[in-house]
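The complex is shown incomplete by one protein chain, all other protein chains being positioned as in the whole.
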Amino acid sequence: MGREVAESCIDGVIIEMVSAYCNRFYGSKPELAARRIEAIGYQVGHQLIERYTMERPRFSDHLEAIKFICKDFWSELFKKHIDNLKTNHRGTFVLQDNKFRWLTRVSIDPSSENLEASQDSPVLTPEHKVEVTSMHLYFPCGIIRGALSNLGIPCAVSADISNLPACKLHLDFGDNKNFPPRMLPE
Amino acid sequence: MIVCVAVVGHQNNPLYLQSFTAADDALKLHHIIHCSLDVVDERVNNPKKSGPTLNETFLGMLYPTENYKVYGYLTNTKVKFLMVTTDLEVKDADVRSFFRKFHAAFVDAVSNPFHVPGKKITSKIFAERISGIVKSFGSVTAG
Partner (left out) sequence: MAPLAPKTGDAVFASIDRVNAELFTLTYGAMVRQLLTDLEEVDEVNKQLDQMGYNIGIRLIDEFLAKSNVSRCVDFKETADVIAKVGFKMFLGVAAAVTNWDAEGTSFSLVLEDNPLVDFVELPDTCQGLHYCNILSGVIRGALEMVSMKTEVTWVRDMLHGDDAYELRVKLLKQVPEEYPYKDDE
């Protein structure tokens, strides 16, 4: 068993990272904030996959790599496997986690800059809550994109959170997109 | 004795190259490394259909020259490790063990947040660790 830290440490860093980029640095440019958060995730995924594939043989094909992401890799990060994996056999995969750990653990407070209005804050509109949650999801999307990219499988990764606390990640291998697609509803 | 080790990226870009021998051999070693890459590509793209070795990271001996033997290893992230040795009798277990330790050192080096993927590894700690692994090569099973 490798070194461990309290889960609240990673929760705290993620919340502050997203808050800093969304509120302090790119307050009026959520697209830029999203790209930075995704880029941070990308580096983490790139490095983690190097470590988590160290003791194992190479994958025979892309499907085997994706299954690894869904099982072993997801377990290392979230202590469970992906619940459902679907594909349209035409370059798109959908990974579904019915109870995405970071959505259930992380108490997402959009007004975290203002300490007073925390747990008892006025009612958040559903749109606002989705927006803030989406920002957090750019990070795990980046992790998955970074991991797959380092395995030689570039793809675009986006999240669908229309059914919280379930989270669906869409992996798109069709176009070689480098930028995260918009996750906010148009 | 190990005379040279190399780390090469998936686009055959050099990430790390270290000789442990006199300078005038260096050019020859670089040439050997270069040729080895072709052998690796060939091995990986035209694998012998012998099941168990198909996806192994350890590629075994790539080719012998007059004075050297070259061993290769390919990670899941398509990074190649190459080792050139003058030893005539090399134990399989020793080489595997060498590459396992080498791989661990590599993973730590690329886990440095300031390392740029695809660029050369500049870590002093990595260089020291590799020296140590090279020095202790074969010592476990040495007769």
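Labels for the chains are A and B, by order of writing; each one numbers its residues from 1.
Following the convention adopted for this analysis, contacts are C-beta pairs under 8 Å (C-beta built on N, C-alpha and C of every residue); 3 or more make two chains touch, one makes a residue touch a chain.
Note that this is a predicted model, so its numbers are computed, not measured.
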Q. For the chain omitted from this view, which of the shown chains does it touch?
A. A, B
Q.
So one chain is hidden, and I want to know which residue out of A:44, A:69, A:151 or A:167 touches that hidden chain in the complete assembly.
A. A:44
Q) In the whole complex, what residues of subunit B lie against the chain that is missing from view? A) 108-109, 111-114, 123-125
(Q) Need a quick check: the contact residues on subunit A for the chain that isn't drawn. (A) 2-10, 12-17, 19-20, 24-25, 36, 39-41, 43-44, 47-48, 51, 76-77, 112, 115
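By our rule, only the chains that are shown with their structure count from here on.
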Q: Within their complex, state which residues of subunit A touch subunit B.
A: 43, 46-47, 49-51, 53-54, 56-60, 150-152
(Q) Considering only the defined contacts, which subunit B positions touch subunit A in the complex? (A) 10, 54-57, 74-78, 103-104, 106-107, 110-111, 113, 117
